[in-house]
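Apart from one protein chain that is not included, each protein chain of the complex appears where it belongs.
Every chain is named by a letter (A and B) in the order it is written, and numbering of its residues begins at 1.
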Amino acid sequence: MSSVLLTWLIPIPPLLAFFLIVLFTNRNKGLSHTVAIASIILSWLMSWMVFFRALEVKGFGEAENIFHHAVDWLPFGSAAVKNTAPLQMGVLVDPLTAVMLFFVSLTCFMIFVYSVGYSHWGQPRDAHDTPGNPPHNGIEPMYSRFFAFLSLFAFGMLTLVVADNLLLMFIGWEIMGLCSYLLIGFWHARQYADPHQITPRQAAIKAFLTTRVGDVLMMLGIVYLYAHTGTLSFREILRNEEVLQGLATAPSFIVGLSVASLVGLLLFAGTIGKSAQFPLHLWLPDAMEGPTPVSAMIHAATMVSAGVYAMIRLFPLLSAGWHEGQYLTPPMLAMGIIGSFTALFAATIAVAQNDVKKVLAYSTISQLGYMIAALGIGAYTAAAFHLVTHAFFKALLFLGSGSVIHGVEHGMRHTHEQIDPQDMRNMGGLRHKMPVTFWTFLIGGLALSGFPFVTAGFWSKDAILGGAWARGGASGTIVFVVLALAAFLTAFYTMRQISLTFLGSPRTPSAEHASENVWTMTLPLVVLAFFAVTAGWVGIPASFPALGGLLPNWFHEFVGGTLLERPAAEAFNFIPLLTSLIVALGGLLAGWWVYRDIRAGQKDPAEILGPIYTLLKNKYYLDTGKYKNAAGEYKDNVYEFLFVRPVVWFSETFVSVWVDKGLIDGTLHLIGRTAFRLGSIFRDYFDKPVVNGSGDLAAAIVQWFGRNFKVIQTGKVQQYLVVVMVIVLALGVVLFLPLGR
Amino acid sequence: MTAMQIIFLITGAILLAASTMVVTARNLVHAALWLIASLFTVAILFALLEAGFLAAVQVVLYIGAIAILIIFAIMLTRRVMQDSGPQTNTQWWLGGLIALALFGALWFILPSVVYPLANASVPDNSLKTLGFALVDMNQYALPFEVASVLLLVALIGSIVVAGDRK
Partner (left out) sequence: MIPLSWYLTLAAGVFCIGLYGVLARKNAVAILMGIELMLNAVNINLVAFWRYLTPGNASGQMFAIIVFAVAAAEAAVGLALIISIYRRRNTVIAEDIDLMKW
């Protein structure tokens, strides 16, 4: 089977699985998960086949050494559009796509398997469980639906990955947005005692609307790009020096920005939304309301990395007009600033969070900021590298947190306590109760922190820091410092999380009675842990001391082939290496030292920061919704005040009352009243007197005649005869009198 | 004035007188008898007009059948007859007026009409001709038959109408 055909087929099995489950196998839970997992295995096998085939091609990515096939999609061509060729849609596998396929398909597969155990497969249906609420002990009531949505989501992601043009990529982007909404709000009926705590339903809407802001801007960017170039195909735009030059020099309608810059900024706006960068980061922490596999899949491994993937893919456009050593283009500048800011910003918030999943959510935001910042300063392969490794260890961490939560819930069933199973303060000492989870979580956490040499995170993070340092100048140095600080905090809060959860002794009876989970949940953890360790070794820089020459920097070579100009490998410098060692080990040590033995009821040591701690805990108040202040009152957060309130006012008062009810309804009522009056006038002055009147008049006349003439009919024959004779005489006179004369 | 004319005048006078009595007699039986008298005079007039056959038929038919029938009817409806009191209805003056007007009109018109008089006499075999005419297909057999059917229908009709329903 040709590689191109395989590529076309890769997104299909999950789509089929979605339809099959929704239409046919919905009632049969076992059949549904079998269909879903079979489909994802198919996609995974095909993806890996394509990947390994791509490895065999020499100089993959250059010129025609790619797997590409496109069909005519919109067959128009007019003089108004620059290029009169029809719009084509198709599949493209170049080095970037190949590595994406590698990890996306694998992580999706692991998460599908994990979901089987997570949704309590094997347990009977609990009578107390209602669809729309998370199950207590029995099997998830909406089991089949979950797998259907996961399959649809996998379809969206795979479509995005193999797309060869911006439009198809955007379609996949939007499908994932939809699935994100469906899956975050999976437990749609769940309510909380606190009315200001965000429910899954509200979180789903929040996610959708926030990413929508980015998506609209992205759409504008796509349209503007098409208007300028007449094509949306990646190969035609991004590897065509003339096109890129033209875009970089043509002025857009905003003074000071070239077309490439404006398009780049608009497309970056889409990534800000999708990859939860500041200022559109607020949906990701609340998206933790969804089931944990959802968090792992969407918000760690795949969907949020789709945003970064888009930026990596479009890097030639974003950096059009930039060469090494020159000023950064506006999109790159924006990415550098926002990315590094977000990395530090989210890391500070994560330090003060107590929910195990929220820590990971902010960690994701922070790591995505890393990747964006890396792109912003031009470290292309470093960003891609970190994307791949991050997917593995973040998915691992999320699935591990899900396992931890399940373990605590198991303990809760034994002790009948009513505590929040997701709060780390209720855990502790789980390393003895849940060993597999502990070790895999530890590996993931170390990878996240960048523990040297044996974790993938170290190599990718080091690549970024090295790239920033090598860039030099104001931008490079600032990015380097900020990212280094963020790395320290990352290590700190990660170790905090691991210590609070696994180390020390159990702080609640439920943690005391926690136990390890079923193999469908632990096996994916092991697989992902393997990759979290080894994935880094494909990207060891050639110039690294001692280890440098042992393994070729395959990743750099391979992925670098995606670009027209292969990026040069940086020369090794000790400073970034030392910095990353210091911050990683230092942070880990600090975190372990402070949190290694927290007792039940003990205050969080971070609270010595006082008001800063409160600021961090409340996410700098940069959110919608309300927060509870010290006096117990509920106050608006910043976004609530700035954005939500005015919009609500606009729709409730302006549109609904003034325009809709007042103007539109008023006009309609006016028309109605006028028509009614007109009708009444017609009725009273024309219909009744004239039309009815003439009819009645005719009848009245006839009746008058009848009444008045009926006296003739007396019933007496002789009188009739008299009448006859009179008339005969009269006629006779008239007819015969002239004769007589 | 020839003898015929005198006979005519006398017959005419009797006819008129008898007719007047028919329509003014209080007693209905008297009226019927006066009717018989006028029918006789009509027969005489027929004889004067050399229509002997018709005179005979007049006597036999009108007097012998119809007048008798009328007398029957008078007898059968006798109980409620008021032989006393006026026999005219409320509009008798109007009837009289109309009759007079009609007579007046006819009186004025009739002399002015010029008739194509054929100054011929009745052929000797007129009765024979009449007889043959009645049965001749090309002449008056059909009206003859129709008249027969009419009489049959009248016969049956009268029986049905006047028959006792008990």
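Everything below uses one rule, namely that contacts are C-beta pairs under 8 Å (C-beta built on N, C-alpha and C of every residue); 3 or more make two chains touch, one makes a residue touch a chain.
None of these values were measured; they are calculated from a predicted model.
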Displayed chains contacted by the hidden chain, counting the whole assembly: A, B
Even though one chain is hidden, which residues of chain B still touch it in the full complex? 2, 4-5, 8, 12, 15-16, 19-20, 22-23, 28, 31-32, 35, 38-39, 42, 45-46, 48-51, 53-54, 57-58, 61-62, 65-66, 69-70, 72-74, 76-77, 80-81, 86-92, 94-96, 98-100, 102-103, 106-107, 110-111, 115-118, 120-123, 126, 129-130, 133-134, 139-140, 143, 147, 150-151, 153-155, 157-159, 161-162, 164
Could you please point out the chain A residues that touch the chain left off the display? 710-711, 713-718, 721-722, 725
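Rule of thumb we're sticking to: only the chains that are shown with their structure count from here on.
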Taking the mean of the CA coordinates per chain, how far is chain A from chain B in Å? 122
Going by the contact rule set out above, which residues of chain A touch chain B in the complex? 718-719, 722, 725-726, 729, 732-733, 736, 739-740
Please give the residue numbers of chain B that touch chain A in the complex, ascending. 89, 91, 94-95, 98, 101-102, 105, 108-109, 112
